[in-house]
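Yeah, one chain of the complex is gone here, protein chain that is, but the others are all in their spots.
Just so it is clear, A and B label the chains in written order, and each chain counts residues from 1 on its own.
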Amino acid sequence: MIGSEFVPLSLTPLLIGIFAAVACALPGNFLVLRRQALIGDAISHVVLPGIVVAFLATGVISSWPMMLGAAGAAIVAVVLIEAIRRLGRIEPGAAMGVVFTSMFAGGVLLLELSDTSNVHLDVEHALFGNLESLIWLDATGWASLLDREALLGLPVELPRMAATLLAVAVFILLFWRPLKLSTFDEGFARTLGIRTGLLGLALVIAAAVAAVAAFDAVGSIIVIAMFICPPAAARMMTNRLEHQIAWSVVFATASAIAGYVLAGYGPLWFGGQDAVSAAGMIATVSGVILALAAGFGPCRTRSGAPQGG
Amino acid sequence: MIRDALLLQLGYNATLVAIGATLLGVAAGVTGTFLFLRKRALVSDAISHATLPGVCLAFIVMVALGGDGRNLVGLLLGSALSAWVGLLCLTWIVRNTRLAEDAAIGAVLSVFFGLGIVLLTVIQTMSSGRQAGLESFLLGATAGMLWADAMVIATGGALTLLLILLLRRPMTMVAFDPEYAAARGLPVTWIDLAMMGLVMAVTVVGLKIVGLILIVALLIIPAVTARFWTERSDRVVLLSGLLGGLSCYVGAALSASAPNLPTGPIIVLVSFGFFAVSLFLAPSRGVLAAVLRHFRFQRRVHLRQGLLALAQGQPIYERLTNRLLRRAGLVRPDGVATDKGRARAAKALRDERRWQVIRADQAYEAAAALYDGLRDIETVLTSDQIAEVDRTIGGPRGVPA
């Protein structure tokens, strides 16, 4: 596969897949530890209405308004969930269920009612993405990586996804201590003067930003899988948060590479003609990794604390 | 057109679909209540997403066997099977690893759905798969549905509802008080399993109408909505079933009235409409009532504290307290207590002393447990008892001006 075709056809989708997977897995570690794993699920559902509203408002398929719309929808969803949970005294799972299904339904309906026949915007695209199509036509081989002309022809998703990954990583690095502290012991964190409510919201926004950027390239199914599976598998490999994050990055990267390769070349091995969905395959591989970690990971079960002593 | 739709005047199929949807809505509303009360609402999200690989595999198998891949019964059987596997995975993860249920739900949901999408693309590359239309299972589609399919849905909805009617007593008991149910000798594990079975049944029947992404809304929203209106368990179940049925009926009818209205989203949005109204306007749990109650409560606390401070000659630190006292004519603008204020303060202090007495006295234990700083002592003691208490604390004392 490292032939001359690799760079133009596979390098960019592969990189985008890896960046997207890691950008989602990083905040996912904290979401899983905070028992907020399904916030990721909710966010990935409400991205669609956000994008549709942005499209209807601007009338064009353009990246920035859509990113803003999607991020806005994510924030609206989180605020709504919190409001319903508190005001209606409803358990968080149910509050989430009410909000994200309704917003998703609203998005689908808007999409059906508005004329989007001439633009590439549909529910299936939102779910599966189109990772395979993000190719780099200007490239002729590895040498193109040094060719300024060819670099200009890179799919715009690649630098955008790289920037998103960088932003998410910087956020986590910068707020590492308060994030860890408030995830472990929120009450104590507040006595230190940490604004835990704001920090929690910032984490969700970071997750939403990752979700929105990834969504455009790879679809929402990958987003949910990457929020949860690599961090969950990583938790079963180690008992230290620092190492857990490292494992989750490894697992996310491995899922992206293996998933992409399997989707592209797997069917050929079975005599098939066409590739299958890369996004779906990446999610599937992440599930296989999780299953392996759940079956054999060194820290897969709760360490039973001895009583007394 | 909408009127025709609501009156079931849009033809045989549309009517059948509307009836099927209504039955489904009632079944979902009732089942969802049990799920909601067990605090496992989002388990249904994992179950519904886990149906996709089953639908696809069933299609592939049916085609491989030389049959018509689109046979609805076959597809639904496949979906039930893979939903079951998903549920098993979920249970295994929660039991055998350190992961919490939310992470397990998310993992099962995304991985099964991902696998389903892989299979969906496999089917698209099969020669007979291009027109399979399995995508309609994602969001539901009732337009142009075959008569046989509509029949399957209506029957499925009716059967599910029948099962619920049979199981409702033990399920109610387990949902509201699992320990008591276990003590009464009910097989809680099996009833929980039956509940999950019903969730699966609802999901499978709802696949074609609402689609697997939104079916979870049918299970959650009516139950949550009903909870706003009543504290009684049996009424929550009933009301939720009613709301679910109504949402589905209106939604199905509306979507039949125009070509471009997808059934699933409409049903969900109708259902959300009921929810939003309830959230704000429900009489005791609604937001409006809660906000009003909170302000009233805050005023009571501040007034009471202000009166006690006046009576004991202590400074009042809170602006709100001062403002409330002034507005009630209890202190003058310059902060000095009025006659009325002094009288009320003396009464408040005296009541507080009475409370102290009864809270220290074992004889008044039941009454004393009601103390919260605000309750009027007259509501827990008879006048004879109060007179008795007063004898131990002596006559009223003056209050500093």
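FYI, contacts are C-beta pairs under 8 Å (C-beta built on N, C-alpha and C of every residue); 3 or more make two chains touch, one makes a residue touch a chain.
Please note the rule applied: contacts and distances are computed from a predicted model.
**Student:** Of the candidate names "Cell shape-determining protein MreC", "Phosphoribosylformylglycinamidine synthase subunit PurQ", "Monovalent cation/H+ antiporter subunit D" or "Metal ABC transporter ATP-binding protein", which one corresponds to the UniProt protein name of the undepicted chain?
**Tutor:** The record names the chain that does not appear here as "Metal ABC transporter ATP-binding protein".
**Student:** If I consider the whole complex, including the chain that's not displayed, which of B:R227, B:H302 or B:R344 touches that chain?
**Tutor:** B:H302
**Student:** Which listed residue (B:M126, B:A182, B:A276 or B:L320) would be found touching the missing chain in the intact complex?
**Tutor:** Residue touching the absent chain, from the options given: B:L320.
**Student:** Per the definition of touch given earlier, which of B:R98, B:R227 or B:R354 contacts the omitted chain?
**Tutor:** In the complete complex, the chain left out is touched by residue B:R98.
**Student:** Which residue from A:I16, A:L33 or A:A95 sits in contact with the chain not drawn here?
**Tutor:** A:L33
**Student:** Name, in rising order, the residues on chain A that touch the hidden chain in the full complex.
**Tutor:** 33, 174-175, 177-178, 180-181, 183-185, 187-188, 190-194, 235, 238-241, 243-244, 299, 302-303, 305-309
**Student:** For chain B, which residues touch the unseen chain?
**Tutor:** Missing-chain contacts on chain B: residues 98, 293-294, 297-298, 301-302, 304-306, 308-310, 312-322, 325, 331, 333-337, 352, 356, 359-362, 364-365, 368-369, 371-374, 400-401.
Keep this in mind: only the chains that are shown with their structure count from here on.
**Student:** Find the geometric centre of each of chain A and chain B from their Cα atoms only, then give the gap between the two centres in Å, rounded to an integer.
**Tutor:** Chain centroid spacing, chain A to chain B, equals 28 Å.
**Student:** For chain A, which residues count as touching chain B in their complex?
**Tutor:** The touching residues are 32, 35-38, 40-41, 45, 84, 87-91, 93-98, 101-102, 104-106, 108-109, 112-113, 123-124, 127-128, 221-222, 224-225, 227-229, 232, 235-236, 263, 267, 272-277, 279-284, 286-287, 290, 294, 299-302.
**Student:** Which positions of chain B touch chain A when the two form their complex?
**Tutor:** 36, 39-42, 45, 93, 96-100, 102-103, 105-107, 109-118, 120-122, 125, 135, 138-139, 213-214, 216-217, 219-221, 223-224, 227-228, 260-262, 264-266, 268-269, 272, 275, 279, 285, 287, 290
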